[in-house]
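Below you'll find the structure I mean.
For this view, one protein chain was removed and the others were kept in their places.
Note that the chains are named A and B in the order they appear, and that numbering of residues resets to 1 at the start of each chain.
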Amino acid sequence: MRTKGTAGRIARYLLLIAVCAWTLAPVAWMISLSFKGPTEWYAPNIVPAQPIVDNYINLFIPTNPIGGSHFFTSITEPITKPLINSLIVAGLGTLFAVLVGFLAAYGVSRYRAGGTFTIFFTLLTRMLPGATFVAPLMVFYSSIRFIDTYVGLVLLYTAVTLTYAIWLMKGFIDEIPPEWEEAALLEGASPWTVLRKVTIPLTKGGLAASALFIFILNWSEFLFALVISVTQVTTLPVQISKYVSAVGRMYGTQASIGIIATIPSVALGYLIQKHLVTGFTFGRVR
Amino acid sequence: MEITDRLAQWMGKTESFKKLSTLPLSLILNFVLIVPFSIMIYLSFTKWEPLAGYDWWRAPIAGIPRFIESFADARLAWALIRTAIFVAVVLPLEFLLGLGMALLFLGDFRGKKAFTSIILYPMMMPWVVVGLGFYLMFQYFGPVNLLILRPVFGEGAMIDWFTDPVLAFSVIMLADIWQWTPLMFLIIYAGLAAVPRRLVEAAEVLGASPSRILTTVRLPLIKPLVVIALIIRGLEAFKVFDIVYIMTGGGPGGNLTEVISLYVYKLAIVYNNTSYACAVSLIIMVAIALITRLAIRPLEVKVE
Partner (left out) sequence: MPKLVVKDIRKVFGTFEAVKNVSFQVEEKETLCLLGPSGCGKTTTLRIIAGLEVPTSGEVFVDGVLVNDVPPQKRQIGLVFQDYAIFPHLSVFENIAYGLRVRKMPDAQIKTKVHETAALVDVESVLDAPGKKLGLSEMQRVAIGRSIALDPKLLLLDEPLSNIDAKARERMRAELGKLQKEIGIATVYVTHDQLEAMTLADRIAVMKNGLIEQIGTTSEIYDNARTLFVANFIGSPSMNLIDCELVYSEERAILKSGDFTLDITEFAETIKGKPKGKELVFGIRPENVSVDIEKTDPTAVEAEVQLVEPLGAKSIYHLKISGVTVLAKGHPMAEVNVGSKVWATFNKDKLHLFDKKTEEAIF
């Protein structure tokens, strides 16, 4: 590594550029498509010859023709509702997951709460394919009329991301030496006060990172949203799938909705860059 | 006296706190997961569909014919095989490419932080958008055909990617590799960087070349890490759904790229074959639980 030499260095940079090109390609193409008019959708040029924002506008005003021609998508509703739905569902799901998960993580970490079954079960929820759950879920939710409700979906999201929440936050809690909390307890503080005054301020950063990570997961979630939603709680990913299966290959509009869905996810992802690996591996790998 | 009083008080509080802390967790899990799970077990022993006309809890118990049905289900078998192939291809490739990238990034060079940042973003994208992106790229009049194949190999080289099951499946696998190689890269890179420099130097002084050091010192030392990463990624890969749904919907021909998650989904939602779906789901769940329990046990002991 020391005596790499110029040839080695050039090779390294060439490979790096190749890897970057490969990494950026799909999104670059989508960005390009999203600014192209229908005449260019089947063309190979990366830079649009006549860039337009109609694709994006069309997402919000479906009656707006694209590229001046009468190209409409067959989707008749604007994406404002799915967008808001995604925000609400992902946000609330994250909030509850963090609250419940933090409490549980704290109990497990400091008080050894919950037997091995709890832990095993939370792990299991991650191991099993979501699809295996769909059949009974439908039956159950229809019976209690949770289909197509915010409550139903948010509860589901909370349950499903709890594993991540607990493992992530437990890791952060474990890093704080228990001595400070024990000192506070001996002074007569109740465990709740200790939480409020000692633990939370110390783990703020970790909690925030966990919350953002879970938000990204919820934002991207597709299967359960697809199953639970009918018309009211359609989330963005579900809407995307509708655009793809809609009649008429509206590449431009599909690309634009893809980009819109990606931006919050990637932006948040960069905020918690350091913690991504910890998140995806349940804290087994730092 | 004061202290012991306080301690006793504290004890009382902690006990209740302990139970309370996991209470919300249990409530939610029980409600959202365990209840449906029990329903699932129940239903798999019945024969019921939403269109049957009566409520599900009144469904007649039919015993185990559902389970027997699953053994004769060719489509199920194919879905499982395809999923197995998916995992078997995607996992090693993600590992090798991740390893390659980690080696590429080893050592210092200008712009390392910037390059690392760029490489990471695929992991942050919603799965469906990844599927969408590759779907758009591999369209007949898309950039792969128009910018790579036609210029290099001529007009006849353009491929209709999504009408051939093998090609379509390959694109799906490519999308997964594209998205998750960065994760393997990060894990492997962290592991390699954690190898103590002294050990590398000791090997150098003993005459080992960089490639020899890689195989005899670095890789063996990151083995436990890699095993964990592979297991986690493997489990996730088995569950693949989003990209298949978006890119092919299981097609061509309706089910030639169908993976297990997609098949079960269709059984439950599209064909409304509820009790059969439950039976299949149950079988899969039990199988996975057993396999991971068996596989993880010896590994956990080793890692200790």
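Some observations on this one:
The criterion applied here is as follows: a contact is a pair of C-beta atoms (placed from the backbone, for glycine too) under 8 Å apart; a residue touches a chain by one contact, two chains touch by 3 or more.
Values in this document were obtained by computation on a predicted structure and should not be read as measured data.
Set against the missing chain, the residues B:158, B:174, B:190 or B:208 yield one that touches it, B:208. Contact with the omitted chain, checked across B:92, B:111, B:196 or B:254, is made by B:196.
Even with one chain removed from view, subunit B keeps its contact list with that chain: residues 196, 198-199, 201-209, 212, 216-217, 220-221.
FYI, only the chains that are shown with their structure count from here on.
Chain centres here are Cα means. That of subunit A falls 15 Å from that of subunit B.
By the touch rule above, subunit B contacts subunit A in their complex via residues 3, 6-7, 9-10, 13-14, 17-22, 24-26, 28-29, 31-33, 35-37, 39-40, 43, 50, 55-56, 101, 104, 106-107, 109, 115, 117-130, 132-137, 139, 141-143, 146-147, 178, 182-183, 186-187, 190, 210, 225, 228-229, 232, 235, 238-239, 241-242, 245-246, 249, 260-262, 264-265, 267-269, 274, 277-278, 280-282, 284-285, 288-289, 292.
Of all the residues in subunit A, the ones that touch subunit B in their complex are 1, 4, 9, 12-13, 15-16, 19-20, 22-27, 29-30, 33, 41-44, 46, 96, 99-101, 103-104, 106-108, 111-114, 118, 121-122, 124-140, 142-143, 155-156, 158-159, 162, 166, 185-186, 188, 190-192, 216, 219-220, 222-223, 226-227, 236-237, 240-241, 244-245, 249, 251, 254-255, 258, 261-262, 265-266, 268-270, 273, 276-277, 280-282, 284-286.
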